[in-house]
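One protein chain is absent from this view; the other protein chains keep their places.
And then subunit A:
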Amino acid sequence: MRQILELLERDAQLSPDTIATMLDKPVEEVRAAIANAEASGAIRRYRAVIDWDKVDEDPTSEEVTAFIDVSLTPARGVGFDDVAERIARFEEVRSVYLVSGTQDLRATVTGRSIRAVSDFVSQKLSTIDRVRSTATHFVLRTYKRDGVAFTPIEPDHRLRVTP
């Protein structure tokens, strides 16, 4: 099961047939494992990792991303969970983590502009009960995301035929 998920995590386009061949398992077993993982919520979604800098379009239409560090006042019985889940519900919020360090949560927020993200932080996020403070870090450039480097792709430097 773990091997199947690791392969899909690297390349979600692999067909069950190919995965079955790769791992020397019956294809039915692979299909069943994937179906199980989907049903249990282990596989949440299949998606592409896109380097938007490579997409030829008006740069002003690009989304803006910011990391927001959030300090909270914990509450008896729930700790930070209720606030974290509440923050996670917003469409604009791409990820939320509970982290160690001086802050409590780290969220990733996207918006159409710096203004849109700022408004979201000041009006929605900061105003949630028990949010004590926020610190916003706008992303200027992405070098690597989800294990994929966005540096230029090097050509194959090998000679075409070698012994």
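Some points to look at:
Please note the rule applied: a residue touches a chain if its C-beta (ideal position, glycine included) is under 8 Å from a C-beta of that chain, and two chains touch if they have at least 3 such contacts; residues count from 1.
Here is the rule we use: contacts and distances are computed from a predicted model.
Missing chain, UniProt name from the options "Glycolate oxidase iron-sulfur subunit", "ABC transporter permease", "2-oxoacid:ferredoxin oxidoreductase subunit beta" or "Aminotransferase": "Aminotransferase".
Interface note for the absent chain: among A:Ser40, A:Ser100, A:Gln123 or A:Thr162, the touching residue is A:Thr162. In the full complex, subunit A touches the omitted chain through residues 7, 18, 21-24, 154, 156, 158-163.
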